[in-house]
Every structure is written in structure tokens, then in C-alpha cells.
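Below you'll find the structure, written out as C-alpha cells, and then a few comments.
Every protein chain but one is kept in place in this view of the complex.
Per-chain numbering from 1; labels A, B and C assigned in written order.
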Amino acid sequence: MVRCVRRRTWSGLIVTTLLDRLLGVRRTTEALCEGLSAEDCQLQSMDDASPVKWHLAHTTWFFETFVLQPGLAGYRSPDPAYKVLFNSYYVGVGQRHPRPQRGLLSRPSLAEVRAYRQHVDQHLAQWLRPGADPALVALAELGLHHEQQHQELILTDLKHHFSCNPLQPAYRAAAAVPPREPAPLRLLPFEGGLVEIGHAGSGFAFDNELPRHKVWLAPFELADRLVTQSEYAAFIADGGYQRPELWLSEGWDVCQRQQWQAPLYWQGGPRWQAFTLAGLQPLEPDAPVCHLSYYEADAYARWAGARLPTETEWEHAAESAGDAAWQAAGALLDDARFHPAPARPGNGLKQLFGDGWEWTASAYLPYPGYRPAEGAVGEYNGKFMINQMVLRGGSCATPRSHLRASYRNFFPAQARWQFTALRLARS
Amino acid sequence: MVRCVRRRTWSGLIVTTLLDRLLGVRRTTEALCEGLSAEDCQLQSMDDASPVKWHLAHTTWFFETFVLQPGLAGYRSPDPAYKVLFNSYYVGVGQRHPRPQRGLLSRPSLAEVRAYRQHVDQHLAQWLRPGADPALVALAELGLHHEQQHQELILTDLKHHFSCNPLQPAYRAAAAVPPREPAPLRLLPFEGGLVEIGHAGSGFAFDNELPRHKVWLAPFELADRLVTQSEYAAFIADGGYQRPELWLSEGWDVCQRQQWQAPLYWQGGPRWQAFTLAGLQPLEPDAPVCHLSYYEADAYARWAGARLPTETEWEHAAESAGDAAWQAAGALLDDARFHPAPARPGNGLKQLFGDGWEWTASAYLPYPGYRPAEGAVGEYNGKFMINQMVLRGGSCATPRSHLRASYRNFFPAQARWQFTALRLARS
Amino acid sequence: MVRCVRRRTWSGLIVTTLLDRLLGVRRTTEALCEGLSAEDCQLQSMDDASPVKWHLAHTTWFFETFVLQPGLAGYRSPDPAYKVLFNSYYVGVGQRHPRPQRGLLSRPSLAEVRAYRQHVDQHLAQWLRPGADPALVALAELGLHHEQQHQELILTDLKHHFSCNPLQPAYRAAAAVPPREPAPLRLLPFEGGLVEIGHAGSGFAFDNELPRHKVWLAPFELADRLVTQSEYAAFIADGGYQRPELWLSEGWDVCQRQQWQAPLYWQGGPRWQAFTLAGLQPLEPDAPVCHLSYYEADAYARWAGARLPTETEWEHAAESAGDAAWQAAGALLDDARFHPAPARPGNGLKQLFGDGWEWTASAYLPYPGYRPAEGAVGEYNGKFMINQMVLRGGSCATPRSHLRASYRNFFPAQARWQFTALRLARS
Partner (left out) sequence: MVRCVRRRTWSGLIVTTLLDRLLGVRRTTEALCEGLSAEDCQLQSMDDASPVKWHLAHTTWFFETFVLQPGLAGYRSPDPAYKVLFNSYYVGVGQRHPRPQRGLLSRPSLAEVRAYRQHVDQHLAQWLRPGADPALVALAELGLHHEQQHQELILTDLKHHFSCNPLQPAYRAAAAVPPREPAPLRLLPFEGGLVEIGHAGSGFAFDNELPRHKVWLAPFELADRLVTQSEYAAFIADGGYQRPELWLSEGWDVCQRQQWQAPLYWQGGPRWQAFTLAGLQPLEPDAPVCHLSYYEADAYARWAGARLPTETEWEHAAESAGDAAWQAAGALLDDARFHPAPARPGNGLKQLFGDGWEWTASAYLPYPGYRPAEGAVGEYNGKFMINQMVLRGGSCATPRSHLRASYRNFFPAQARWQFTALRLARS
């Protein structure tokens, strides 16, 4: 991270703008929680998924710990216990409350956490002025992007929490499905050669997107849209979950052990319905299938006579598409749809951004020459570079301003509670 | 249970009195929850301990399911889903929401559960009148005692939930310790012979207290009070948790695996403190030690050159003591102390009732001639008669009106989150 | 144990006889292993079941540790490592090789273990002469009975080991089934009253059979024979494994989790076959069902409108029957049948001894006044007195000379790999 920021000079205007953006992101987070009760915000349905209240507090803790404590003289936390309670995984900062026990914190209450947010926001506004220490300003910008990541997690975690309640509660009313004609999937050709990937330019990027570097790319083809729910249902109907030859060995073991028969949240086959943030809903045949593990995405691709793209292929294609990729984007957090939508019409690559994170065939590893940031924020990305696969492109729960072509998301192969989708490729 | 009730004729007066008692018990349950937030009431810190909100709903479900549905024409539940959500273990009633997921029910809200209670109370009041079906009246009385059991569980479960929060919240302010002189422990002799135990008389009893039956009892001695915290601290200081020869083999395994060093909730030895319902507190040397597993109680007794009493010995001693046992009782729920207290002065048996449940050396098994009740409530007791030990006497969380000399409580040997204590005996 | 022996004076004749008996038992153990390869003798299919080789060594270790080391000046073990390798659970003796890793000892070889046995036998013969320390002679006698227990375990453990091999190997050829007429089950009445149970007389007994003591017994009925395989098959056909109302709650959980559909070793229903020590065999309809957990025995009894007997009832009935019980005994180790047989004809109680261990409704707990032996052998019995149920009467793998009416065997409720059977009772 530090490398992307390079202690550049922050002009007064940029700093002021950053404050506006930052407070805007903070408000968006709170807006996402409207309508949720204190009880809803405390749910923790599995170790991987945190309570909404914890997300609200942890993102605040991030600013307090990395920006206000070092940067604002005399700053005091509302409660010194928060230092431990809301630390996620920063060993350099000290002790951490155990992750599986985040749902056991009825105290502080949601009201107290909201007050904590206000307290930190006020002090951020007091501190973030022209002349502030540029290194800390860079950390404040990191905090903004960090909070956007948690906006997505608030939605995906809440979806999992709610899915465990037999009442199948709805977070929001269902959005209308855009009336779009289903289009046949087409594979678009790319020439390859010596290309560059990785973040370029002066904007923000996470340290794992750096450095920009050369990669040799063989020719390939990339599907123009994501795999749809009806296409995936055909895979199921063709015995996709009963045929080990379609699966990676480890994937087949997981599939058997967990008795998977369909994507997470699909119920009641063969006339499938899906639990969504709008409660239980019928399938949308032309919308992308999501909530797939890597194993399922990989098995589908094998069944379809194709494969998953590498992250280099994906990024090269997205760079090549340029603005067109954004014009053909899928649903994003800003659309408040909270569910993928059918692809827009058109000839180019659709849904590169939005709708669902696309599993790639690339393991999450450092780029050549990668160096993590100094200090505790150096733990942000690098220490997770093992046994995870890269996902690209963002989902219906990702803020538009959070994404870019070089963005690398990563999850273990068995993860299914994110909006994870797939796009086919071929050599 | 049905056998204890014997479809006796319920006079109008008795029925009216029952309604008063029942509504009184229901109000007591709600009074116990005063000061708890909706977030507090949703906590579930382990599979064995249910959320307070769930207790509030389940006790209500019991009346709805076993009394109102069969007995009150036209009765309708606020939500048909409650039938599954709030069923604990009655297979005869149908499906059950999985026990470990009770803490995942943010919906219905605490406010809705309170409304559910009112709804059922109003209909109980409408139905419980002279002339009501005597079999159902008996079930209503069972429901009253059932709810008293859950009053105790609300406190013990809440204590466990709160203990997982590093803030160590207090449920109530600490009560003053009665200023009592520590008294040396004395062993009182009993002659034994052919005695009777089991419930006698026309009052309420659970089916597992029946039938009253003869038992041959060898002479024995019984301690006049419970083992104190300072006595137990001496056991720890003498290496009690490091000496396998003091322990049952299985107990030693559990002790090692769970790394026990002291009773549950004791912290920071050798200058121990204890987490209590009043938050973290210093030890009270003359008050009884509690939150012991059977293994620990048994190991202490062996270390002390004694043993645990059998349930027959205990019940025979309690029957022999008669009213004096009640006059020398320890703290009960009615005292709102929520913590054991030092024994009262005097020569007889003290703390037989209240302060802490006393582990006995008796496995929880049916009495000769035992028959469970007909129907789903027959699942109340009998189906748990394996791998549990009997506890006697009640605790500081048990309502006085809930107890009697023949009362049999039972828990697995490793359970520690109840107010479980020990009294020594000798052959 | 020491209490049963009471440092009595051992006459020269008795000592000589003891040596003969002891060496005879040792030879029987080895005879049981004839035909087994070194590979067979090393199998360990689960933590509870030890390799045959380990049994051969451990029983030898017992004599070495408790008799020869303290009693025979200058005695030296073939290998000092055996002290740890072949200690089962005697904490007082020191470290122990982990139980689940007993199957990982290819060294010492079977040949070395056999040499170890000879070495110890020779020294026992040298030591066990008139004038030997009576306390140690008593321990030698304990060692004899200990070895008989392991004779049974050699067979039951081997059966389990072999059952994991898809080749389903046979230990011995199948014995012919005695041609007996199936007899209807009859319940024989007993009056009860104040009876005595526990070991009496001067013969050997384990400490857990002592002291003999009075028990009050209500009138009861006891089945004249064990439940047969065809009777049990009717229970299965009637949905016995699908009806939770027949089961203890914990038993139902185990049954579901382990997907039990029939007794251990039954395969291929509804035309069941059973894996036996003679390989895969058809059912023998009139022979007793065995390899039942307590949960299954209890569920069957409930289905049959009966219950399991208590150990007091069983022992009182066996004492009452006297020699007749032995004349109507089932198969014992001495019969080399290694499988239960149909009951003999006749009016009295049959199969009290032999065929299958009978689950009783009694938890394994100390008798009033029980005291374990001094020293490490005090760990023999007492430390297992929790969460186990008592079984009575011996099985087709128990030596006849090992049994008596007061003999108490014990296993956890879920154990199924012993020859565990059931006899019905009724109040």
C-alpha cells in the first residue's frame, strides 16, 4: 500500500476532497444498515461472517488506530477495550477478540457503536486538513477503501446470517428484473503477446496490485458474459454434482462431505428457488449464477469444454475494453439491486465489472517485485498469499468507485457466501 | 408427569389459584429480564446455553402447544413458524430449529416475543377457569414448573454468555455478603435402614420423582454444609488439578483436554477472582464453591478423604430435617442475590436447599416402577436417563416454590455452567 | 482387589496350584493366537481395540511390573522400553505409549513378544513358590484374571480388525449350530424383598464386587432367555431404527450420527448376514442377537413393552438359580464356538452365563462401602466408575473359570464391539 502512495504531496484541495469522499463512504455504510434492528446487527452465523455491528465498529477502529491515535494529539477512544474488541487480524497492533466470538458482543450496544462512529468521524474532520502528515493521509485513504470492502461484507455476511433463519427474512424488497433478451454466449478472441498488468497511474491501489509488470500471454478466447442461472441449472440436470470426473479431487471431497447439490442458497430443486437479500425468490434464468465455490466454477467450465480465465487474461481484456467495459457493467452496490442482473445487450464484453466476482484460474500470489507496506498495515494483503484464488471484477455488492481493472480479490476455493460467479475462457 | 396428577378433580378454587400462580411465575420471568437489551437477549455462547429471548418464547410455546392448541377452540398462534422455532426437543410435536442456531434468530424480535407472551397469557386467562379439562389443567401446572426451570436457565445461560465478553458485564450489582462467622465442617451421622424416597402426597411432582419406593440404606455421615471457596482453593494449592490419582479416568482426560485449573469462572490464580452475575468479583472464602463439574466434585471429595452422597442419602437426610432444612436454606432465586452465600450459623444441616446444586454419586436412572407420561410430554424426563448424574437441593437461581426434598435435577458429568456445588459424605 | 485377598495365608499347595492355573491361562492365550500371522497380530482398527500383539505383551508386562520387579531379586526386563510401551493406563507406574498408536509398533516383533512371554513365565515359575510374599501372590492371582479378560478382548478386538478388511477373513471355521427347537420367551417371576448382592466367600473377586451388601428389591419378572436374532430382526422390520420415540435422546443422536441400521456386523438387510469370527455368515434366527449398544438394547426393550433388568435383579436371579444356571449356560470361550448359540431347552433361566454380556439398567458405580486397592492396581476398576453401564453374565468369548454371579463388567453405552446382548425384564 505504502508504495502506491509514495508519500506524494497531498495538495490542500485533494485533502479536502478526500474528507468529503471519506465522510460520504461512512454515510453510505450507515445507509446500508437502515432498517436493521440491533438484533439483526449482532448475528454471526459462521466464523467467516462477522456481525454487521462488528463491521461498523471495526472500520471505525481502523481510522482510530492507524490515523487518529498517531496523528491527532490528545485523541481518546470512547473505550480502551475497543482496541482489542475490534482488531481483526493485525498482530502488530496487539491482542484480538477471537473471530468466532464476535457475535457474542451484546455490549457495546449498536447505539454505542453508532456513537463511536460519530466520535471518530468528528475527529477525522478535525484532523484531515491541509498540512496533515502525508503518510497518515495515505492511511486515511486506505481506510476509505477498507470501509468499502466492508460494505460488501456487510451485505454478504448479512445474507448468510438471514439464510439461517427459517423465516427467511428479506433485507430489501426485490428489484424488478430488467427486461432483457437472453443472448447466446460468444467467445471473443485475444491475441496475447507480451502484455503488462498491475496498477498504473497515480490513483489509489492496494499493494497487491503492484508493481505493474510484463507477462507473456498465449492467444485465448474469453466469454462475452457470465454463465447464467439457466445454463448452470442445465449442468445440475446433467448430473454435474454426481460426476467426479468433472471435479478437482479436493473439490469432489468437499462436495461430498458438504452434500452440495447446487449453488449456495438454491433450494428445492429441480424447481429451484434462491434465497436472496429480498428473501426467497424464483430463479432469474438469464441472470448470472453466483454463490459458487471455485470447485463448482471449475467443474462447470470442464463440463462446458472450457476453462476459467487467468487473472492476466482477465485484466488484459478489461484494459483493452477500456470505458466500454464500464458501459456494459452489471449491477453494482450503487444500483441498490443487491442481486446480479441479466447482461446488457451489445457485442463486447459485458459484466466485467459488477454482478458477480469472477473466479480466475490464478492462485493469489505476489507479483514479481511485490513488497508489502511497512508497519501493521503491511499485514493487509501479503500475509494471505497462500491457498486462495484470485477473483476479478466486483459484484452487485461492490461500490463502483472501489473497482478498477487491476483490482485483485481473493478467497479460498471453498468459499461460497460471496457473490462469486464465473466467466468461461478457452486456449 | 401425568401419573403425579392422576386426573384428580380440580376444584374451582384450585383452578383460580393456579391461574394466579401461573401468571405470577410468568411475571417473574419477565422481571428477571429487566435491564437486558434486545442484543443481550439474543446471545448464545455455546450449544448448551440458549438465548434469553429463546427461553421467553419457548416457555410460552409450551403453553400454546400443550394447553391452548388442544384446549381452547379457535386459538391461533401469532405465527405458525413458532411451532418449529421454539420447540426444544419434543420429537412428538414435529420439527425443531437446530439448538446451536437459536442465537441466529434476530427475527422474531424481542418485542415480538414479548407480544407473544402477552398473547398466550391472555388466552390462558380466558381458558383456565373452573370446568377446564383436568388433563390440560395438569399440563398447565406442568408448564408453570417448566417455566420455573427456565428461570434458572435464563440466569445460568446469561452468565455464560456474558462471561465471553471481555468487558465482563454485570447483570446486577453485587449483593452484600451476609457477615457470618466461618464454621468448621461437621459430619452428621445417619443410621440408615429401610427407608423410603420419592415424592409423596398430593402436590405437584415430576414423573421422575415417582413412584415413592423403599431403599435399603447403610449407615452414613453427611457434612452439615457445602464445601467453601477457601476449602476448594486449598485443594487447588495442593495440586488438585495436577494429580491424576485424585480423578476419575474420564475426568482427568477432560481436565487435561480443556486445561482446567480451577472452577469455571475463576480467573487469575493464585489470587483468584470470579466472574459473577455482578461482574468480576473477589472470592468469598466462606461461601460455597460452585460451577464445578462432577469430576471436580468427585476429585475434591477423594482428596478430602470423603465421597459424594447418594441421592437416597441426601433425600433421606432432607426428609429427616423437615422444616429445619428450609430455615437453614441458602440463597434462592427469591433472594435476588444470584450468588451463593456463606452458611447460616447453627447445628443442623445447612444449605440443603439453595446456594448450589449438590452433585450426588447417583446416576440419573428411573425409579423402580417408573412410567413416563403419555404423549409428547412423556419426553420431558425419561429420555434423558443415560450418562447424567443426579443433583439435589437447588441453587441461588432456583425459585423456592419450585423445590422439594424429592426433586431430581440432572446434568452430564462435565457440565459446569450451572450453580453446581458439593457436600461431602462418608460411609 | 487387595481387600478380597486380605493377605490371607497361602498354603504351599495353593501356591503350587496357582502356578499351574496361571501357566495354563498363559498357554490358553497363546493357543487363541494360533493361526494368526504377525501381520494379523499388529492390526488396530480403532482406538478402543488393541492389537493382539499388544495384548500378548501387556498381560506379560502386568506380571513383570506388579510381581517380578518388586518380588524377584535381580529380575531384569528384556527391554526397559517395555515399561512404557505396554503400560495400559496405570498412571502410578509412569508414562504410557498413546493408546491409538499401539498399532504402530512393528518393533518389538511378534517373535520378540513371544520370547518376552517365555522370559516372564520362566521367572514366574522361579518365584511362585511356597513362602513367596502373600501380597504379591495375590497380585499374581489378579494377573491371572486380568489375562483372562484380555483373552476375551483378543477375540473381540480381532473381530473388529478383521471386519475392516473387505476380504472379510475368517479366524476359525464356523461351528455347527446346535439343532434346538426355538422356544417362546417366558417371563419368570421373582418376589424381591431385602436381598444381598456382592461377592461372598473366600474365592477371588475384583474389588468392584465388594462389599457384599443389602439391597431392597421390588417384585420383578425376568425373561428366561436372551432376545434372539429373529426377534431383533422383527424390531428392525418394524422401523426400530427410524422411530425416535423408542430411543433415549442421546442414543437417537448417536444412531443418527453413525447411521446405524442394525447391530454392528450385520450387513445387507433386509436379508441380513453377519460378519463373524468365521467370516460372513447367514443369521442364526434362534441364537441371541449381540453386538448391540446399550441404546439399542434399551430401545428394543421399550419396543417390546419391557425394560432391561437392574444388576441387583440379575445377580439375585443368578444366585437363586445356583448350579442350574451353569447347566443352562450358553457358549463360553471353552467351547471354542466364538459365537452365541440358541438357548438350551428347559424351564429355568437359560444363558445367564455365556453367549452374550447382558446390558443392565444399572450404571457402573461403587457399592456402598467400596474401597479401591492400595497402590497402582487400585487404578484397576475404581477410576472408571462414570458414564458406563454394567453388563452381566459373560459371553462366548469369556473363560468359564473367569465368571461368577457377582461379576461386574462395564462399558460405555455406545460400545458395540463386545459380544453384548440383552435379556428383558418387567416390574
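Rule of thumb we're sticking to: a contact is a pair of C-beta atoms (placed from the backbone, for glycine too) under 8 Å apart; a residue touches a chain by one contact, two chains touch by 3 or more.
Remember, it's a predicted structure, so these values are computed and weren't measured experimentally.
**Q** Out of all the chains shown, which come into contact with the hidden one?
**A** Spelled out, the missing chain touches these shown chains: A, C.
**Q** Among C:T28, C:S77, C:S109 or C:S249, which residue is in contact with the omitted chain in the full complex?
**A** Among C:T28, C:S77, C:S109 or C:S249, only C:S109 touches the chain that is not shown.
**Q** Touching the left-out chain: which of A:G103, A:G143 or A:G251?
**A** Within the whole complex, the residue contacting the unshown chain is A:G251.
**Q** Residue by residue, what part of subunit C touches the chain that was omitted?
**A** Touch with the absent chain occurs at residues 37-40, 42-43, 45, 81, 84-85, 97, 101, 103-110, 161, 164-167, 169.
**Q** May I ask you to list the residues on subunit A that touch the chain which is not drawn?
**A** Residues touching the hidden chain, for subunit A, are 89, 91-92, 194, 213-216, 218, 244-245, 247-251, 294-295, 298, 361-363, 365-366, 368-369, 379, 383-387, 413, 427.
One rule holds in what follows: only the chains that are shown with their structure count from here on.
**Q** On the document's contact criterion, could you list the chains that touch subunit A and likewise touch subunit B?
**A** Touches both subunit A and subunit B: nothing.
**Q** Starting from the mean Cα coordinates of subunit A and subunit B, work out the distance between those two points in Å.
**A** So the centre of subunit A lies 47 Å away from the centre of subunit B.
**Q** With chain centres defined as C-alpha means, what is the inter-centre distance between subunit A and subunit C in Å?
**A** About 60 Å, centre to centre.
**Q** Can you compute the centre-to-centre distance for subunit B and subunit C, using the mean CA position of each chain? Integer Å is fine.
**A** Here the centre of subunit C sits 38 Å away from the centre of subunit B.
**Q** Among all residues of subunit B, which ones touch two or more of the remaining chains?
**A** Residues of subunit B never touch two or more of the other chains.
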